[in-house]
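First comes the structure, then the notes that go with it.
Every protein chain except one is present and positioned as in the full complex.
The chains carry the letters A and B, assigned in the order they are written, with residues numbered from 1 in each.
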Amino acid sequence: MKQAATNSAALQGAGHDKSGSLSANIAKFRELGLLLFIVILSVGVQLRNPSFLTWENISDIATNTAILSILAVGMMLVIITRGIDLSIGATLALSGMVSALTVSQYPDLHPLLAVGVGVGVGLVCGVVIGFLVSWINILPIIATLGMMNVFRGLTFETSGGKWVSAHQMPESFKAIATGSVFGINNLILIAIAIYIVAYYFVSHTRTGRRVYAIGSNPESAEISGIRTGRILWLVYSIMGGLSGLAGVLWVSKFASAQGDTASGYELSVIAACVLGGVSIAGGVGKLSGVILGAVLLGILNNALPMINVSPFWQNFIQGSIILIAVLVNALVKRGIDRNNLMRRKI
Amino acid sequence: MAEAEYVLELRGITKIFPGVKALDDVYFKLKPGEIHALMGENGAGKSTFIKVITGVHAPEEGDMFLNGQKVSFKHPTDAQKAGIAAIYQHVTNYPDLSVTENIFMGHEKIQKGTRRIRWKEMHEEAGRLLKELGAGFSPKTLMGALSVAEQQIVEIAKALSVNAKIIIMDEPTAALTKNESEELYRITERLRDNGASIIFISHRFEDMYRLASKVTVFRDSKYIGTWDVDEISNPDLIVAMVGREISQLFPKTEAKIGEELLRLEGLGKTGYFADVSFSLRRGEILGLTGLVGAGRTEVCETLFGVSKHDKGTIVFKGQELKVKSPKEAMKVGIGYLPEDRQKQGLVLQWGIGRNITLPALKRFSNKGMLNNRKELDLAKQLAEKVGVKAKSVFTLASALSGGNQQKVVFAKLLTGDLDVLILDEPTKGVDVGAKSAIYEMISDLANAGYGIIMVSSEMPEIIGMCDRVAVMREGRITAILDREGLTQEAILAASMDDSAPATDGKKGAGA
Partner (left out) sequence: MEQRLIANKKELTLKGFFLQWEWLLVLLLIGVFVMNSNLSEYFLDSANLRDATMGFLDKAFIVLPMVFIILLGDIDISVASIVALSSVIMADLYNHGVPMELAVIICLAVGTICGWVNGLLIVKYKELSAVIVTLATMIIYRGIAYILLEDQASGKFPSWFKFLGWGYVGGIPFILIAFVFFAVVFWILLHKTTFGRMVYAMGNNATAARFSGIQVDKIKIIVFTLAGLMSAITALFLTSRMGSTRPNIAMGYELEVIAMVVLGGVSTAGGKGRMIGAILAVFLIGFLRYGLGLVNVSAQMLLIIMGVLLIVSVAIPQLKQRFAYARRK
């Protein structure tokens, strides 16, 4: 059993690339697995219900997934820093409501400004949470649990408990989500744009890399002079801003702003991230995985009613996905660690 | 401007933590291009000293001079900017990021204007540094996948990448094989030849003789002296480090050695230790020594039920032992004094009394209900027995000195009905007065019939206290020495012995 050559603790080249990229291989494996699952699921559903793979339905899936994936980008950053944000559904609702109320009051307002209002509200929410987490050092679970209620309550209060419905919204506003450029729906374009920006941020800027550093080893980051507090604040603010954007898009798409809009939606977002390989322990997460996770979840949400699965199963399925995904992540990590141990020549 | 005689100088440095003086009026001088060894027992203040130099701690008193200029660091980054880099034993890095990122974190190469990271250049530079250091792995490898030796190489590469002029190494060879150590010597000399000045902390005289021109000794937080490595002999060095002749320090009385209590047969745990066999008898003090990372604590934790073993058997009092938790181990009669008393041995937020009674809550409770009176009596009794110097049993553990804290952890051991005591670095970070009290206690315990396993890195302690010594290296036992053969040299040789079974045929890192 003494394979001195490959298992030596000395500085071997080939041996290391093989196992050093074991984690990288697993990440690729996971993404391939997700892709495969998406394909199989789609095929399976299509067989049961031929109206699944129609252009109309696919477009519906895409636009829903677009919103989900925009949020998932923000959540990925939050989770990478070992945090969590349960308030995004409420932030979404609040910013959606505020922008809807604004355009119903000022119907001539340029739609981009309406978007600006929504993003602005979301940013404020995110900044508040970032402050609580980074400056006052409140645990993210508690800070976001508390503010979730505050934002949700504010949503109701600002609307006086009333809905903003389609006929109160100007066409220009509704067109934000329904319009398209070169035949591609706006939402999808926006999502793609966000992903491109996110990709650049995460892979090519120092701040983006520091987000990962903070998640990988917070103490080390602190000591090496990284402004952990500032970056955490930034991460939650980004999440807030993206939630704000998603709020406007949501309200525009469904042409309705309610007090309980997107209630519980944060859980879908977390599910998408976890499915996509973002580690709850921090420091690990890839955009490609997150996109696939969001797509899979989007397809699932659309597909289940199509194959006559009662909508009341949705929660259960989502929760199980999260649980199974994190359990699998944990088991895989155990396997990798065990593998590393076995490589040690003792 | 005349070139300063010393590239680094510290004068009169004192550093105080709540309850303990980690450094007491300490001096140090480093010449340019010098390799300077810093030696002393565990707890002498070396690590704290390094932290002062690297800006992690600010001293209460004293001054620091860099090339003749007075400096004061408010934050580790100040020290980094001044060209000081430290390479620690417990590597602090980002396991989920690549080697390149770890090397360049904080000083990434960015494109002028767009501020975009220049990956290609960074990877190339990192690869170049690694090659220069003789490492064979790709800079794109994730840090977490590397071995300790490899991670250390990355740390050195990090220092190189910031053109550190002063490089500090904390126990650099502690976890390395002989070949890897040779590599490290080569690299260190290379660094010196390139203009860096180096301080390293080590317990291995071998390291010192091989590399250093000067050696400074700290003892009990104080500066003892600086010598040319050629001038001072081993025994004198030991005296400087320990303070007295070895024989004086240890009040070991010969205890009556009784029947066999514990026997390990081929015990193994994948990735940590293998083929460990030794026995322990009543009244015997068995030393367990070796360099850091040799696997001693892991063996102890397996005996105490903290972790499981994969192979081999443990025979305790004639029966095979299968303990799954510390509770079971204690029930069977095995006790453990943990290596890190603050993290593993004490609840610092509590008073002495509550700490002492924690393992033995059943003793003074009735059907689960606590009995304050009985508890306080027991606590007082045990605290006095071990000689804790404190005002009351309600004094917080965090307010005690290292020695007193250790005594409290000892008192915890006395609450149970035990036969075997495993003491892991019982005098680490303990002042001399408390040390001798602890040695006395250990002697008494052996006399009282306990079988004692004493894990220690301090040579004088091992030689002075133990009846037999098992030496470990890279997870295996390389020697079991009797009192007659118990010399420093024998122990050192066994700690670094390369002829032992599994430690052969390694390809050195080398072009």
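Following the convention adopted for this analysis, contacts are C-beta pairs under 8 Å (C-beta built on N, C-alpha and C of every residue); 3 or more make two chains touch, one makes a residue touch a chain.
Just so it is clear, the structure is predicted and the values come from calculations on it, not from any experiment.
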item	value
Listed residues B:V7, B:L66 or B:A390, member touching the removed chain	B:A390
Full-complex contact with the absent chain, from B:I50, B:L346, B:M459 or B:A494	B:L346
Missing-partner contacts on chain B, residue numbers	304, 306, 325-327, 329-330, 336, 338, 343-350, 354, 358-359, 361-362, 365, 368-370, 376-377, 380, 383-394, 412, 416
Positions on chain A where the hidden chain makes contact	84, 132, 136-139, 141-143, 145-150, 152-157, 161, 259, 267, 270, 280-281, 310, 312-320, 322-323, 326-327, 329-330, 333-334
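Simple rule for what comes next: only the chains that are shown with their structure count from here on.
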item	value
Geometric centre distance via CA averages, chain B-chain A, whole Å	43
Residues of chain B defined as touching chain A within the complex	56, 75-77, 80, 92-97, 101, 105-106, 108, 110, 115-117, 119, 134-138, 140-142, 144-150, 153, 177, 179-180, 183, 270-274, 295, 474-476, 502, 504-509
Chain A - residues contacting chain B, complex	2, 4-5, 8-14, 16-17, 19-24, 200, 203-206, 209-210, 212-213, 215-217, 219-221, 223-226, 283-284, 338, 340-346
